[in-house]
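Notes follow the structure.
What you see is the complex with one protein chain gone and the rest in place.
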Amino acid sequence: MRFFSDNAAAVCPEILEAFAASNRLDTAYDGDALSRSLDARFSELFETEVRALWVPSGTAANCLALAALVPPHGGVVCHHEAHIQQDEGGAPEFFTHGAKLLLAHGDGAKLTPESIAARIDPIRDDVHQVQPHAISITNATEYGLAYTPDEVAAIGALARTRGLGFHMDGARFANAVVHMGCSPADVTWRAGVDALSFGFVKNGGMNAEALIFFRTDLADATLYRRKRAGMLFSKGRYMAAQLLAMLDKDVWLRNARAANAGAALLARAAGERLVYPVEANEVFLKASAEEAAHLRSLGFDFYDWAPGEVRLVISWDQDEAAIRPLADAIAAL
Amino acid sequence: MRFFSDNAAAVCPEILEAFAASNRLDTAYDGDALSRSLDARFSELFETEVRALWVPSGTAANCLALAALVPPHGGVVCHHEAHIQQDEGGAPEFFTHGAKLLLAHGDGAKLTPESIAARIDPIRDDVHQVQPHAISITNATEYGLAYTPDEVAAIGALARTRGLGFHMDGARFANAVVHMGCSPADVTWRAGVDALSFGFVKNGGMNAEALIFFRTDLADATLYRRKRAGMLFSKGRYMAAQLLAMLDKDVWLRNARAANAGAALLARAAGERLVYPVEANEVFLKASAEEAAHLRSLGFDFYDWAPGEVRLVISWDQDEAAIRPLADAIAAL
Amino acid sequence: MRFFSDNAAAVCPEILEAFAASNRLDTAYDGDALSRSLDARFSELFETEVRALWVPSGTAANCLALAALVPPHGGVVCHHEAHIQQDEGGAPEFFTHGAKLLLAHGDGAKLTPESIAARIDPIRDDVHQVQPHAISITNATEYGLAYTPDEVAAIGALARTRGLGFHMDGARFANAVVHMGCSPADVTWRAGVDALSFGFVKNGGMNAEALIFFRTDLADATLYRRKRAGMLFSKGRYMAAQLLAMLDKDVWLRNARAANAGAALLARAAGERLVYPVEANEVFLKASAEEAAHLRSLGFDFYDWAPGEVRLVISWDQDEAAIRPLADAIAAL
Partner (left out) sequence: MRFFSDNAAAVCPEILEAFAASNRLDTAYDGDALSRSLDARFSELFETEVRALWVPSGTAANCLALAALVPPHGGVVCHHEAHIQQDEGGAPEFFTHGAKLLLAHGDGAKLTPESIAARIDPIRDDVHQVQPHAISITNATEYGLAYTPDEVAAIGALARTRGLGFHMDGARFANAVVHMGCSPADVTWRAGVDALSFGFVKNGGMNAEALIFFRTDLADATLYRRKRAGMLFSKGRYMAAQLLAMLDKDVWLRNARAANAGAALLARAAGERLVYPVEANEVFLKASAEEAAHLRSLGFDFYDWAPGEVRLVISWDQDEAAIRPLADAIAAL
């Protein structure tokens, strides 16, 4: 059984059904009825007017958001373990034409106003140093921690004070929202977020994510950038269909609840072994090389993360029956 | 009935079936078995060793190919009506970091060694002028003309003589191959082509195209560029599945034959009205504004292309029953 | 005697004197008194508040201006023979991160509202086509023609109507102003120009040009771009000193008058051989290969420009004694 990553899970059936239902000739690009309905549908979800674009990957969502917030000569504050810094192959630099990532620190890949200020306060206000233009946080973080609305709002306040844009990488946004039990609005625009990469793929989607602009003035130029990035697919309705299928009947929340529940089950089994509290669908576990090998010998696959530390990620479609054996094996270590 | 573009047609059923068949947890990105089989499968098709990457759009395929062939300070010779110049929103300049398109001319958007030489011979060999590094042709062209293998080979010879890379935009490669009745190899690498954007989407695909490198040394760096462009999707198997489903049992040829046959039907009805010979699935027709309006009043939709000229594009799923009424209406004009 | 180009002439003595006068320790970069005086000095010259930056080449001035006016996904309308298109090695694409040059036509490399509209009117207002964001004209043009203030104003009116920025490449601005006998203001901001590359190097300078922003809001971000381009030199006072030395006592006008007078002398000798009216310091002459060879055999050096056509450029320091022999030789052809 694989616990490598939720990004390798199956696609949830509602999406394949939506493909079948959309499978007729329609207007190309984003001129079809499904694509054109996204603004309204996401505005309803977020209880405010938003602009919503389908994009084909989380990297695309993140980088188009950053390109909207930061000029080529500017900088983006992010955690030094953020996905945009560690795992996107330089895509932020590509889409922004060379903006610089300004690396801040914090436990569990979580930023605070203090850690952000510690990074940007020493920057001289002159043309010799790259000036910050935006902050990017990941929610849930790369270590599966969810920001409370208040924590986001504190960063949002800093962003506003310093005149910085504010982006949230929500590759696991659903898992964070489910954990917090808050409304999507509370942890985004009400807390000062300008743009959200709203992840669906890790949560049961195929290859469509949503890029949400709460600052709606940023969307129009982004339409040009999306096209210029080769990402305005001609049969866009199959992208919109994925997003709509997952919003419908709250499939996105259902899937995230399932994954979070699986992780909670492992967390209870892990007890003192936990490196971080489990607030989403990722479990970081202290385990010796021998213990990890033992688990693998039982048929469980996962990544080593650091010396003496492994990562387990639960997917939307791994139910208790699938996870219980691993929980038992961990408890028995 | 819509004849706007083949890029808006439905997805062929083999693809949806392939999704269902692939819908289980697998290795992420391009590490799955389907993605890893592409090199071999396309090598077989092309009768030589190739590297084959899935990419999500024709623009992506074109621009990643150009980025592999041309440095940022270089130039690409293409037709002034080429898709990369007219309809990709500056994507070639984005992916190549600002390489210049050097525009050549020719009837029906077709290039020849002579028209290419006419563009590049006047370029002084100094650092003040952007030097050509590659040639890009479209086959079938933007006006639905197919290059013969000999025509391609003549350009290939020029490319080799001048030390230029050679890219083929094959958004409608299937239609061209069907028209020529040649092997895919004859009209590509045997004729000197280094990289091919092998289109599937217009031919019944959803959002996967193949980028084929006959110069296999160009592929490795392109893997980095694809990732950096936000296009290494985590569930890559659904991309590979699309391509494989269309290669299987020659679905790609079946679909292209159907579309070409439909266009041929219209061509016979159009007679003297044809602006260009019909060699693929596009029909350019002389029609006055009144005639165009009349056709539309009968329920046929299509684009005006130029004053007194309209474009009709046939899709893989428009059979004779769907097309016959339009053919009759054209004949009756 | 060389008539290749004014860009190879000696530096006028006032500049070397200014170096000697500035040659002491001062504040680095553009913090010295000379650099800080440029805004005021050029504001006085242009009779309005401007921002003035020293930059080390005309290409730098042009491209920083374009980067201020056009986003990476936008386009710049220019003449197909404009220096930015033909002779800057792709620098506009580099500085703008890949904006596209949209090529318009016109005799003598001169644009009109009509020729500009002919280029941009067919552009569809959608994300598939690169949209124009600015117009760039060269004054005097690459063929030595000067725009009247009214001609510039007509283009300025079009720019305003279409929401386009307006840049003037004034590599030979001095020669154009001298020919028109107008104020620098009349042919720039009063006619709608937003940014001017004000050339000094061809007019007796060494390596300093001025980039003038009439839209002063564009200057601050340009300071960052100039630094990022490696062009904020640490001893900036020697750049400012060049510009100030040439403004002082109207040296810039004196030099341009001398060069224009030399060209006029040749023009009178050339008579019917002139390809264009001589309005600056360039003379384009019909001359057979034999005639050109004859002139060269007499010791005159110059470029062939086109079949049967040669170019002669007069520099600020070529006086009547230097030019008279060439005039006589031309008259005697």
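Letters A, B and C name the chains as they come in the text, with residue numbers starting at 1 for each one.
The rule is simple: a residue touches a chain if its C-beta (ideal position, glycine included) is under 8 Å from a C-beta of that chain, and two chains touch if they have at least 3 such contacts.
Because the structure is predicted, anything quoted here is derived from the model rather than measured.
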Visible partners of the omitted chain are A, B, C
Using the definition of touch stated at the top, determine which of A:86, A:161 or A:288 touches the missing chain. A:86
Which listed residue (C:41, C:73, C:133 or C:202) would be found touching the missing chain in the intact complex? C:202
For the chain left out of this view, which of C:42, C:173 or C:233 touches it? C:233
Taking the entire complex into account, which one of C:88, C:151, C:169 or C:186 touches the absent chain? C:88
Absent-chain interface as seen on chain C, which is shown: 2, 4-5, 7-11, 16, 19-20, 23-28, 55-57, 59-60, 63, 88-91, 94-95, 201-202, 206-207, 224, 227-235, 238-239, 315, 317
Residue positions on chain A contacting the omitted chain are 72-73, 75, 86-90, 93-94, 96-100, 127-130
Can you name the residues of chain B that touch the chain not displayed here? 29, 71-73, 97, 127-128, 131, 221, 223-228, 232
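We adopt the following convention: only the chains that are shown with their structure count from here on.
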Same-residue or different-residue interface between chain A and chain C, half as cut-off: same
Copies chain A and chain B - rotation angle from C-alpha fit, nearest 5 degrees: 180
Just give me the whole-number Å value for how far the CA centre of chain A lies from that of chain B. 34
Multi-chain touching residues of chain A, meaning two or more other chains, are 224, 227-228, 232
